[in-house]
Each structure stands twice: as C-alpha cells, then as structure tokens.
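All protein chains of the complex are present and in place, except for one that has been dropped.
Let's look at chain A:
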Amino acid sequence: MHSRSRWLVPATVLITTASLTAACGGGGSSPSSSGEKITLRVSTFGKFGYTDLYTQYMKDHPNITVVETAEGDLGKYNTQLIQRIAAGSGAGDVVAIEEGQVVNFLQSADKFVNLQKFGSNELKDDWLPWKYTNATTADGATTIGLGTDVGGLAMCYRTDLFEKAGLPTDRVEVGKLWPTWDDYIATGQKYQAGIKDPKAKFVDSATNTYNSILMQSGDHTYFDKSNALVIESNPAVKSAWDESLKMVDTGLSAKLKAFSPEWNAGFKNGSFATLACPAWMTGYIKDQAGEANSGKWDITTVPGGGGNWGGSWLGVPTQSKHQKEAVELAKFLTTGDSQLTAFKAAGNLPSNPKLYADAALKDAKNEYFNDAPVGELFVAGAANLKPVYLGAKNQPVRDAVENAMRSVEGGQRSASEGWSEAVKAATKAAK
C-alpha cells in the first residue's frame, strides 16, 4: 500500500503537467490552405434560429464544421464573453454581441476583427443605418459587428385568461384597451377583478414592463452620449420607474424574476396574462409555454406605441484562429435571406430594411400565437425604430436598478427607499 502511494504522487504530478502542456499546445496550428478541415464555434444566447443555416453552410463548405454554443441566459453569456475577450482566449470564432454590450466592446475595438477590412462598408445598406453605425467606432474607422435582429415591441397576452376575466380576446380589440400605459394598468385592474384568482396575475413582473417603457423613451437612458450617468436628471428613467411600480401597488404583478425557472414555469401554468414582448421574445415564449398552450397566446400592440428592446450583432474576436472563415460565416448569417430564415425559426425581427416590404416577412403569421400577423405587428414599427443610446456601463447599472425595483416589488423596501437605493447603486455601478 505504501509503495504504491509513493509512486502515485509523482505519477499524478506528471500526468497533470503533461495534460496541462498538451492543453496549452493544442490548437496552436493555424491553417493556411482553405481546403483544410476547420471547426468554427458560434457563441450565442437565447434563441438565434440558426440551425438550418448552419446545415446549409456546412453543405456549401464541406471543409467547415459549425458548432453553436448557446447560453440560455444573457447575463451569464455576457459575463463569460467579457471574461474570454479580456483573457484573450476561449471566445467563439463568431460571437453574438447584444445591444447593451456593444458600446462596451467598442471601447476595446482592437479585440475584434475590423469588419471594414472585409468589405462591410459595401454591405452597409443591408442594415438599418443606425444598426450599422452603432457597431462602429465614433471615428468611423472600425466596425466590430454585423447586424442580426432588432427589438421591435409588442404585447403578448393569454386569450384564455382574458376570456375568463371577461375581457375581449380579439387582438384588435385588446390593442384598443391600452393606448397608454395608464390604460394598461386600468385594464389590469379590470382583469384582476374579473378573474378572481390570486394566482393568475396580469403581468409577470415590474422589471420587464419597466424596461419596455424605458426603451420607448428613445435617445438615451442611464447615460448620455458623453457617457455621464444621468439617472436622476433624465426624467424618462424616473417616470418609467413610477409607472411600473403602479402595477405593483395595484397588485397586478406576479413578482416573477425574469429568466428564472419560476418565470419559465409561469408561461406554462398561466401565472400571468400579459408580457411586453420584443420580437425575439416570441420564440422564448413558445419554448417555455410548450405545445400544450399552443393557440392560447396572442400578440397585439404595446401601450405607448412601438419601441426598441434588444437586438444583436455578430462579431469576430481577433483571438479567433480562423478569422477569415469566421467573417465569411458571420456575413452569411446576417444576409437578408438568413435574417428571414432566423425570423421564421425564432421570431427575431430582421434589421435589414429591404425585407420590411418583402411579403415573406410582412405577411408572416405565427401559428403558435393564434396566427397573429407578426410580420405586420413588428414591421409596422420597425422602420421607425429609434436607436437608444446605452452607455458602456449599461449592464451593471441596469442590474442595480432592476434589483432595487425587485426589492420594492418583494416588499423589502418602500418605493422611495427603492428609488434612492437605485440611484445610489447605479452611481456605484457606473464607476
């Protein structure tokens, strides 16, 4: 026994050292000929709807294997991406950059391949003008991302719960119930009185509504364009805050934290009847609510008319060993046709304005959502979408403010305590 363990330690050390060296040495070779077999890793979050596109791309490029690593949750994905970009290794060959992160990454644009060197300027017109400039540095010299989808905003609701509560279920009629957010809240009170079920609330949580209202305010939110924190001086933030907390006061909120398992279960179990939904959310709802609830959900216009929430770009980190091939793949995934494919697969609204007149998009219906005319609903506002400027530190500030809002929603703080905490935490997070 003793003699064995005496050898065990050096052996383990040797094996560990060897495998560490092997891990560092692996993948160091860079391909020279285009015929070499290579694997491209695409990192995304949520649902991008690219599966069919990968299959097609691999058929057209037999030497390339595309692998997608999809993290469900944006927060986790962002943390990992920043970590890997900063560390200089581990990020995918093609990475999704979300709206809230693009300004952040533009600060270190040198860590991404300048897509202008691969002719992105010639493709400029394939995106809404701001979609392209938002992924370009202020001096216009470097572009780090090719546009995928844009937010667009609508309201998703449960027709069966509306019926039970004695509210109209037709999407046009429902849309007429809430031209403004105050009307939306008034409708919520009617719903709550009608449904008489404490477990079926009107809305999932305050934070999702809050973000929708905030992103409708246009122009900027927590940071002005010189990246100064303006949470207190920008009236849009406080009014969005107050409006959303009205829903909590009137008992409309199911108090479910977005993207938590309970929130997900809420889609299935009918814990809430409405949810502000950007185009990309429709794919998520379908996934979570499942086939059993097919046809129970519907989509109508959002209070306050339109708005932009979410949307991404595809970029190529300079750490990729196959930059040229990765850029080619990113270009392929962001063409008009590909955006249309992704729209059909996951509901993500294209950022290519040429498609907005295309019948394939304009007349598209979503079977799952009771054949809602999603094309019409989302495209209507898409051409007029105003880009909202989000500062480099948007994510930490948003986290801080949402957390303060949840503490009010959960009853740990009063509304005024919550607001001063939001300002305090935001100031700290903006450092």
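By our rule, contacts are C-beta pairs under 8 Å (C-beta built on N, C-alpha and C of every residue); 3 or more make two chains touch, one makes a residue touch a chain; residues count from 1.
Please note the rule applied: contacts and distances are computed from a predicted model.
**Q** Not counting the visible chains, the remaining one has a UniProt entry; which protein name from "Sugar ABC transporter permease", "Altronate dehydratase", "Thiolase" or "L-lactate dehydrogenase complex protein LldG" does it give?
**A** Matching the unshown chain against "Sugar ABC transporter permease", "Altronate dehydratase", "Thiolase" or "L-lactate dehydrogenase complex protein LldG" yields "Sugar ABC transporter permease".
**Q** Specify the residue from the set A:Asn121, A:Thr180, A:Ser233 or A:Ser260 that touches the hidden chain.
**A** A:Ser260
**Q** Return the single residue from A:Phe48, A:Phe105 or A:Phe118 that touches the missing chain.
**A** The single option touching the absent chain is A:Phe105.
**Q** Using the document's contact rule, name the residues of chain A that touch the chain not shown here.
**A** Answer for chain A: residues 10, 13-14, 16-17, 73, 75-76, 79, 82-83, 85-86, 104-105, 107-108, 111, 199, 207, 255, 257-263, 265-266, 269, 271, 393, 395-396, 399, 402-404, 406-407, 409-413, 428-429, 431 touch the chain left out.
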